[in-house]
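One protein chain omitted, others in place.
Chain naming follows the written order as A, B and C, and within any one chain the residues start at number 1.
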Amino acid sequence: MTELLQNLINGLAIGSVYAIFALGYTLVFSILGIINFAHGAVFTLGAYFTYTLVVGQFENNGLIKGINLFPAGSPFHGSAWAFAAAALIGAVLSGLVAVVIERLAFRPMRARGADPLLALVSSLGVALVIVNLIQILVGAESYSFPTDIYGDLKPALIFSLGGKLIVVRTVQVIIFAVSMVLLLILGYVIGRTRIGKALRAVAENPGTASLLGISVTRFIIITFFLSGFLGGLAGTLVSTAFSVAGPYFGVAYGLKGLAVIVLGGLGSIPGAVVGGLVIGLAEAFVPAEYSAYKDAVAFALLFVILLIRPQGLLGRVQIQKV
Amino acid sequence: MTGPDLFKGHVLSKGHAAPSVPMSAGQQVLQASGLTRRFGGLIAVNNVSFEVRRGEIFGLIGPNGAGKTTLFNLMTGLTPPSSGTLTFGGQDITGFAPHRVAGLGIGRTFQNIRLFKVLSALENVKIAQHARTHAGLTQGLTGRDRAEERLVDERAWALLDLVGLAGRAGEEAGNFSYGDQRRLEIARALATQPQVLLLDEPAAGMNTSEKGELTSFIRRVRGEYDLTVMVIEHHVPLVMNLCDRVAVLNFGELIAVGDPASVQKDPKVIEAYLGG
Amino acid sequence: MRTLTAILALGLASVSLAEKVTTPLPIGIAVAQTSNTALLGQEQVIGARFAEKYINARGGVNGTPIRLVFQDTGGDEAGAINAFQNLITKDKVVGIVGPTLSQQAFSADPIADRAKVPVLGPSNTAKGIPQIGPFIARVSAPVSVVAPNAVRTALRLDPKIKKVAVLYAQNDAFSTSETGTFQQTAKDQGLNVLTVQKFLTTDSDFTTQVTAVLNADVDLVIVSGLANDGGNLVKQLRQLGYKGSIIGGNGMNTSNMFPVCQQFCDGIIIAQAYSPAQPSANNQLFVKEYSAQYKKAPPQFAAQAFTAVQVYVDALKVIDRKKKLAEWELADLRVELNTQILAGKYNTPLGVISFDKDGEVQQKDFYVAQIKMKDAKTGTFVFLK
Partner (left out) sequence: MDFLQTYGFLIVTMLQQGLLGLSLYFPLMAGQLSLASPGFYALGGYIAAIMLTAPQFAGWRDALGSWIFPVTWLFSALASAVLGVIVGVPALRLRGIYLALATIAFVQILQVLSLNLSITGGAVGLFAIPQAFGFVDRWQYIWIFLPTVIVVLLFAHRLQGSRVGRAFRAIREDELAADAMGIPPTRYKVLAFVIGAVLAGVVGAMSAPFLNTWNARQGTFDASIAFLAYTLIGGSRSMWGPLLGGALLASLPELLRSLADWRLVINGLVLVVASLYLPQGIVGALGRLRRKAPPQRPVTPSTPALGDTP
């Protein structure tokens, strides 16, 4: 029983990060029908941006040092607000990078009406460039955020239940809360606002949308910005919980994110959330002695769900007109 | 007028041609009973029963959305029926996969033309001979398919001749005009060596003189190849001119079957077409 | 079949033209400068570069300077083979230091062995590396001899230790073989291994493993992992309230771990093949100059790369005294160099080392250190006698 509860907590925390990360993937897919492999690299970038702004110190192996926005002695130094500001700026910068990626690596392809699969290769190229640039600029080391990043909060809440310990890490709570708030905001934006309705119209049918006077290009840019923002923020959240684990940090998330969006249904926004939580929970419930197989869980689930329900948990069936 | 030696007496025909069901003129070839298809809450085809007799040209008409194409899809296995049965020459073929249906001898064209667009006209017609040939991977790799390949090639050219496209055999099918694509699609359907040919709006997009040519063309192939033809068509004069019998579908239900003249006078048909 | 085989194998029989040795003396460094293995590789690059400067400033090989030729192996097997072949035929090096990973060594070392080019593995610790061939040796001691010291030291520091949890990165070749040694040592010492947990070097969330450790209520945790995952694991263990002792494997013997586990690194007992505290004059000079340049004590990977270069230079000095290096044919020199490497004794930053007939390093001193953190950023490995 306690184990169940513990697994539930762990699964929800990691699952909520998978969810906001995967949302970025799925937004782009829903609009353009392409999978942007550079999303994992943007995730990594987000973490590095925030770290650079907050801590501003890298070791010797790279070419640049960081910029500390809140150096010691400045008013916000070491406060949770400084961190929140840095995380936000980091996410915005990630969003801008995503927009640049769209401009350079996707738009020329779209103009030509090329095979959407080529976008896979193109975005892989972008990921390769980003990851290796990070390595050249700041080196391959890992970094952790300072432990006081969330102010005076205790690192964890530990209580005993029926003789067994239950551990709730503060970062887990923060990650979960931030993710949920973000999802609610996003849900509102997409479900209720004009921008959201337009986005859905573009996703539904780019042709009709442009007839309705919606500038498709503008919405693609907005979509990429949102996608990069979410990816970058997910990177920051994960790295505060664990560490900024080197330039290749995002690759594993990129791959798992893929499993998440297919599980939930490609292009489905609630699907990304459900998929993220399902995979997070499934991994948490892998018994410790089989933890070696944990990474196979997401993919086994993916394989099975594709065979039973190819459109994913919440995806819609595409009816082919004969 | 005898049909050229395209399907009969051919080396290829031995054992590979559609199993010939003993049928004499006027005997039923296809029989649908109670065919029904639902999509979600919508009933596209509702309890439709009819029969098609050997050698006739059987027209299927009805307003847009009446379920004509769905009925074709049910008959060729592209869509499995929700209920009802379909027999072909006495054999129950309900729920058969499309390639099995084609193999048994029901060929078809598509309302929205589904040629293999980037492949040449010649290749389109060669591909459709699949069920009538048998060379497997090993024969293909070892060159033991040469005799068969030559015949496939000859037959493909002959079919292109038949529809007047032999001069453009190497061109990509997608580059052809609308009318030529329709004709190529008929040639392709004929290449499957059908006993029954289903044509889904073969005259769509054609002008009056082309329509006239099409009518005589369909008649001619029917005679030459001993076919039974079923055709969906909107253009009423064409249907009346071409078909031996006509069935009318409205909102998924069969409202009339008979010779063109009597169907045209049927009050239910008039109501369906004029609205009410 | 046999004749066919002979013909195929002969092909263009290896008629290699006689070539003299070039100066400055080229020594090949084939380590991972790109890919996610670069975290280890870049330390090796620094260590080797430093050795080149250090040695040439002291007259190189009896007056002849050395020149290191770097070829990136990337993180994969094919990259390692390409790097080796470039070094052997294009760069005409006298010997090679590399590659970074044991898996790459299994792939690339046979190439050098067949070409009769000596190889010194700077960081390959898996079983079977020196046995690849007569030209393959390594300066990195296998895990089986390094790890047990740490357990013994931990027991000396806290004789009450009884219950142990073992954790290891199961996708890392080094960690999986190290954990076997740790578990065996723990049993030999009469300890009770209550739980064995696996993780991946790519993992970042260790809540599951940590909870299992806390529930087992152990007083010693032994972690075999690399800097990032190991550091993260320790951080999470401490954050979640684990109070007992922690032993870190050799993969965590790097100051790269400090930015990851920060103040929580404090107290980790680490088995070391290299310690900056090693008292030899040689090492102290190395540490002093290295720290002056890089503002931190040399990590093990850098020290081992340095050592490998030094071994080449020391062996070359001996050969040079017998017959001037410039007079050697390259192919002969490589063979002679290999013989000399295995014959010699070297006073390196790792202490005094020599090699057995297979090429396995015979290291006198192993070390156990405990990490002491001054603050969240800076810490030191404190040598435990």
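In the analysis below, a residue touches a chain if its C-beta (ideal position, glycine included) is under 8 Å from a C-beta of that chain, and two chains touch if they have at least 3 such contacts.
Just so you know, these numbers come straight off a predicted model, no measurement behind them.
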Chains on display which the left-out chain touches in the complete complex: A, B, C
Which of B:37, B:54, B:68 or B:126 contacts the chain that the document leaves out: B:126
Options C:60, C:79, C:98 or C:276, residue touching the unrepresented chain: C:79
Omitted-chain contact residue, chosen from A:262, A:282 or A:314: A:262
Residue of C:62, C:149 or C:171 in touch with the missing chain, whole complex considered: C:171
Residues of subunit C (touch criterion as defined above) contacting the omitted chain: 1-2, 4-6, 8-9, 11-12, 14-17, 33-35, 70-72, 74-79, 81-82, 85-86, 88-90, 102-103, 106-111, 114-115, 126-128, 131-132, 170-173, 175-177
Residues of subunit A (touch criterion as defined above) contacting the omitted chain: 35, 37, 104-105, 108-109, 112, 114-122, 124-129, 131-133, 135-136, 255, 258-259, 262, 266, 292-293, 295-296, 299-300, 302-303, 306-307, 310, 320, 322
Residues in subunit B touching the chain absent from view: 1, 4-6, 76-78, 97-100, 102-103, 108, 110, 114-120, 122-123, 126-128, 130-133, 135-137, 139-141, 143, 145, 148-150, 152-154, 157-159, 161-162, 164, 166, 169-170, 188-189, 191-192
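Convention: only the chains that are shown with their structure count from here on.
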Central subunit by CA centre of mass proxy: A
Longest centre-to-centre distance from subunit B, chain (CA-based): C
Separation of subunit A from subunit B, taking each centre as the mean of its C-alpha atoms, in whole Å: 52
Centre distance in Å when subunit B and subunit C are each reduced to the mean of their C-alpha atoms: 74
Interface hub residues of subunit C, defined as touching at least two other chains: none
Residues of subunit B touching at least two other chains: none
Complex interface listing, subunit A residues touching subunit C: 6-7, 10, 13-14, 57, 59-61, 132, 135, 139-144, 146-147, 155-156, 158, 164-165, 167, 169, 172, 238, 241-243, 245-248, 251-252, 284, 286, 288, 291-292, 294-295
Of all residues in subunit C, those that touch subunit A in their complex: 34-36, 38-39, 42, 46, 170, 195, 197-200, 202, 204-205, 207-212, 214-215, 227-229, 231-232, 235-236, 239-241, 256, 259-264, 294-296, 376-377
